[in-house]
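Here's the structure we're looking at; comments come further down.
A single protein chain has been removed from this complex, and every other one stays in its place.
On to subunit A.
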């Protein structure tokens, strides 16, 4: 069973996940808005209300499997977009999803590692119902709403991504 913790506004879902006192595998941190959403190397991720921002706490795994999982997550986000909204996304390695030359989603896996992996979280930011991007991003970012001309249901999209991720994990673990 997947447990979802919902928040109206957080600094970052990954940051919050890393600070949890009792992180449970497969717990989801879902936020309506991130004030300091970030991507790889600390680059900012524009995260106003309307977008889908969530982090999944991962079970302890070896670091190579976590790399595979990160690529899989980007693949699943792209698959959900393609199958449900009739769009043509592509994955820009290592972990972004683009549509028509613009970024629509990003995946960031963060690990805390000592001799072994102590904690892992995978954060996904998907521009779903964002109406407009600020100057400087408008030429490089897009959203489902902008591409489709209509809003999508965030909870439905989240459910489909989680389902896809679980199915893919089942396949690789087999």
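The definition used in the following text is that a residue touches a chain if its C-beta (ideal position, glycine included) is under 8 Å from a C-beta of that chain, and two chains touch if they have at least 3 such contacts; residues count from 1.
Here is the rule we use: contacts and distances are computed from a predicted model.
When the unshown chain is looked up in UniProt, the name that turns up among "Lipoyl-binding domain-containing protein", "Aspartyl/glutamyl-tRNA(Asn/Gln) amidotransferase subunit B", "Electron transfer flavoprotein subunit beta" or "SoxAX cytochrome complex subunit A" is "Lipoyl-binding domain-containing protein".
Contact with the undisplayed chain is limited, among A:71, A:87 or A:137, to A:71.
Only one residue in the set A:2, A:63 or A:100 touches the chain that does not appear here, and it is A:63.
When the missing chain is restored to the complex, the residue among A:16, A:80, A:108 or A:126 that touches it is A:108. Checked against the full complex, the candidates A:40, A:82 or A:159 give a single residue touching the omitted chain, namely A:40. The omitted chain makes contact with subunit A at the following residues, 40-41, 63-64, 66-67, 70-71, 93-95, 108-115, 117-118.
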